[in-house]
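Here the complex is missing a single protein chain, while all its other protein chains stay put.
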Amino acid sequence: MQVMVDFCVVPLGVGVSVSKYVAECQRVLAASGLSYQMHPYGTVVEGDWDAVFAVLRQCHERVHAQGVARISTSLRLGTRTDRVQTMADKMESVREELARDESKPEPR
Amino acid sequence: MQVMVDFCVVPLGVGVSVSKYVAECQRVLAASGLSYQMHPYGTVVEGDWDAVFAVLRQCHERVHAQGVARISTSLRLGTRTDRVQTMADKMESVREELARDESKPEPR
Amino acid sequence: MQVMVDFCVVPLGVGVSVSKYVAECQRVLAASGLSYQMHPYGTVVEGDWDAVFAVLRQCHERVHAQGVARISTSLRLGTRTDRVQTMADKMESVREELARDESKPEPR
Partner (left out) sequence: MQVMVDFCVVPLGVGVSVSKYVAECQRVLAASGLSYQMHPYGTVVEGDWDAVFAVLRQCHERVHAQGVARISTSLRLGTRTDRVQTMADKMESVREELARDESKPEPR
């Protein structure tokens, strides 16, 4: 089963700067071979369910290994059985909707 | 690695009543043997990382099997290496904090 | 517009014990007069949109006032125009679904 996951790892008790830990997750993602994309409040990754959740687990393990005793992660995950939809497909669908606005004779 | 997960499964395209699908996830949880607790906007489950995520995967599979083509789930997940903390422990910690208010001579 | 919100406030940089800050939010909720319910990984609150988000803002302000420089909160929020559905209604709908299992002659 394919899954798309958007997650944000929040380390507790290690100060207010968290980029060091976010970077560690980016290294895990880069090494995984999965398709992913960082944004200002998380990272979206897509792939086989087990592969994606193995990566998420590894993120937690590696951040704990950096000396973080507690982590609270929030995530969204989507699955669909009707068709495969990639991250690029999702962005494109919205952009197509918005492009129609510009071709209308009257502004909204 | 122990994990606590709070999740809410949202089925798309099957009307506005979702209790049928939430109930199916409760059956998966009941059969899993894991400790869990439903609340008005999700369910909290705790246990071994792999067991918990296997249950979450099974929830998605079973809801898709009910004829739902698309599911969007939101979740929070917490891990900690300093100590084991159950769902009951978390509730108790907050209640202890609040109980101190009542024993104070001056109201807050 | 009525809204149901499930939120979890995560304070950064103040150690791994967060019950003190969660308790502060419970005090804000208690003073608000809104209907709410704490669970092991958050709190569900329902009411008028503006009243609920004013309470959420006050939670952030009060936790910052306790010396927390950074907060990351995750939340789910639901609105519906077809009917009013309370926290108790949502729980009841799922329980009714599950109750039907017991009245069936054959186990699932």
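Order as written gives the chain letters A, B and C; numbering starts at 1 within each chain.
Keep in mind that, in the parts below, a residue touches a chain if its C-beta (ideal position, glycine included) is under 8 Å from a C-beta of that chain, and two chains touch if they have at least 3 such contacts.
The shown structure was predicted, so the numbers you read here are calculated from the model rather than taken from an experiment.
Colleague: Let's see if you follow the contact definition: name the visible chains touching the chain that is missing.
Modeller: A, B, C
Colleague: In the full complex, which bits of chain A touch the chain not displayed? Write them out.
Modeller: 4-6, 8, 16-17, 19-20, 22-23, 26-27, 37-42, 44, 74, 76, 78, 80, 82, 87-88, 90-91, 93-94, 96-98, 101, 108
Colleague: Write the list of chain B residues that the hidden chain touches.
Modeller: 8, 10-16, 18, 69-70, 72, 74
Colleague: Residues on chain C that touch the omitted chain in the whole complex?
Modeller: 1, 49, 53, 57, 60-61, 64, 69-82
In the analysis below, only the chains that are shown with their structure count from here on.
Colleague: When the C-alpha atoms of chain A and chain C are each averaged to a single point, how far apart are the two points in Å?
Modeller: About 24 Å separates the centre of chain A from that of chain C.
Colleague: Round to the nearest whole Å and give the separation of the Cα centres of chain A and chain B.
Modeller: Distance between chain centres, rounded to whole Å: 21 Å.
Colleague: Which chain A residues sit where two or more other chains touch them?
Modeller: 69-70, 72, 74
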